[in-house]
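All protein chains but one are shown in place.
What follows is subunit A.
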Amino acid sequence: MATAGGARPPAPGDDGRRGAARVARVPRLLRVPVRRRGARMRLKLLGAGRLGSLAGLGRGGAGALALPGCLLYTRAGAAPHLTHDTLREVRGVPGVAHVALPALAEIHDVLEEYKEGAAKFMGMPDAVLYCSLHDPVTPCPSGYNTNKMVSLWGSSGRMEITASKFMDIQRAIQPDWFQCISDGDTISGEAGRKRAQKSVDRSLSFLDICLQLQEESPELQGSVMFGAIEGGDILEERLRSARETAKRPVGGFLLDGFQGSAMAKETKLKLIASVTAELPEDKPRIIHGVGKPDEVLECIERGVDIFESFFPFQVTERGCALVFSYDCHPAPEATVLPQNGIQDLEKNGAQEDQEEVSKADPEMTPFEISLKDKKYHDDFGPLLEGCSCYCCQRHTRAYVHHLLVTNELLAGVLLMMHNFQHYFGFFSAVRDALRDSKLDQLKELIFRQALQGPASTALRH
């Protein structure tokens, strides 16, 4: 079997470890061997960690994605709550849009009749589209996969699909990137070694079937398949999955089964690092289910390139706004509190928020404030001081609070615009930090906030 898609052998001077973040001496330009016409994706690494870019994306080959970076989370092809023109007001929107398969599987017959692919059907003909197997926000109950079939969960309920049916649907979608059908049902915390082993076996079996079917599908010649790395929380299985998947001619890798909170953090980080060490450097690595800024940084350090952006959507749905700082060097006049946040606990709005509102929403993180809180009723400051988003430039916390309390649809629109822009700005800051060798400072800033809430929210107007 050809290994044209496999990893390069180690060059002289390499210490043999591949994939983990380390300082390289010279920038390297590596190409994905083009086995298919139309797959012009190129990954370029600039040296600091895995700072770099993906170019040659999309139908015309003009799409690009800066790395490390995130995708634009959509629900059936539209950013949540946002029309095309409101999305245009958001700065830093990533070059690749993320859509989940279930919504498209439910309209498979429509897409088949349409014939021109999902991106065009959804009103984004020029977008670069990544299709994941599941929606990160929809829970996938455990126990519904078999050796031949995987269950998807959509608005009409459960759908069982085989590898063959999966490829039928992908032929109608014609995505630029897609996750190969895989069995990732290992996150419930009850999966043991046997279940982890099954997830790897099944996923490899699906992968081989789908690769063969892709060969036979003219509609998918331009699409890049991402192989899913499974194995639950069993190191052996994770390594096996990584090595075996890497032998196949996939265009990229997806680290699956790290969603949820059942896996211990130390285990999760160790497995991620171990997995990426087995993967070729010249192919992108996506992870599903990781969204919080501290966790994003931990994964980037361990060789992950691409993340989803469901996290700002979840923040929006609970009526919250992201306010964490990612500016390692704020201008002196913008520093509203000294960096010794511990002494300022009683002034720290977000800290109080955690105590009062975490009773209401246990999902709330230290990176956000809850605009439903009564104390914002007459706060005439923007959601976040210094933010240049549409909402912060025009509206106040008091207005957004009012919209939430009166159940107005506009609340979701404004919060989504702010939360997306802030999140995309965070990724931009990560790339800057890598370029300027300041990742440690950024980590320190983010991790400090993860523990005690952002320092900048106490200023009231």
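In this section, contacts are C-beta pairs under 8 Å (C-beta built on N, C-alpha and C of every residue); 3 or more make two chains touch, one makes a residue touch a chain; residues count from 1.
By our rule, contacts and distances are computed from a predicted model.
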item	value
Listed names "Large ribosomal subunit protein bL19m", "Rab-like protein 3", "Retinoic acid receptor responder protein 1" or "Queuine tRNA-ribosyltransferase catalytic subunit 1", matching UniProt entry of the absent chain	"Queuine tRNA-ribosyltransferase catalytic subunit 1"
Among A:L211, A:L235, A:A262 or A:A398, residue touching the chain not depicted	A:A398
Given A:G56, A:P80, A:G95 or A:P366, the one touching the chain that is not displayed	A:P80
Contact with the hidden chain (one of A:A62, A:V110, A:A264 or A:L451)	A:V110
Sites on subunit A contacted by the missing partner chain, in the whole complex	75-86, 89, 103, 106-107, 109-110, 113-114, 121-123, 155, 377-378, 380, 390, 394-396, 398-399, 401-403, 405-406, 408-410, 412-414
